[in-house]
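All protein chains of the complex are present and in place, except for one that has been dropped.
Right, subunit A next:
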C-alpha cells in the first residue's frame, strides 16, 4: 500500500512536471510569437513551410522563422502548437507551418490563403507593422 501510494504520487508529480513543461513551451511559443511582427513556426524539411515562407517574402514581408527541428524542445513546442490550433487537427496531419501575425495566431496554410484571397491579410500585416506600402 505504501508503495502504491508512493508510485501514485510519483506518477502525479511526473504528470505535473510534464504539464508544466508543456505550459512552459506554450508560454515560450507565445513569447516567441510576439517578439516579431510575423512569426512562422516551421520544420526545415517541410515543403509547405517553404511555400509559406516564399509567400510572405513575395509580399515583401520579412518573417521570423523558428525551425522546430533545430530547437531542442521542438517536440514540445509542436504539441503546444497543436493544442493552440484546436481539436480540428488530426494527429497525423502536419502541424507546421503555423503563423502568428502581431502576436496573434493566424493558423495554418489554408487560413493564410483564405485571408490572403479575401484581402484581409495585407491589412493585418500593415497593422502589425510588417508591411509599409
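Methods note: contacts are C-beta pairs under 8 Å (C-beta built on N, C-alpha and C of every residue); 3 or more make two chains touch, one makes a residue touch a chain; residues count from 1.
FYI, contacts and distances are computed from a predicted model.
As stated in its UniProt record, the chain not included in the shown complex is "Transcription factor TGA7", which appears among "Hemoglobin subunit beta-1", "Transcription factor TGA7", "Glycosylphosphatidylinositol anchor attachment 1 protein" or "Large ribosomal subunit protein eL14 domain-containing protein".
If you put the hidden chain back, the residue from A:39, A:55 or A:84 that touches it is A:55. Mapped onto subunit A, contacts with the missing chain fall at residues 45-48, 50-52, 54-55, 58-59, 94, 109-110, 113-114, 116-119, 121-122.
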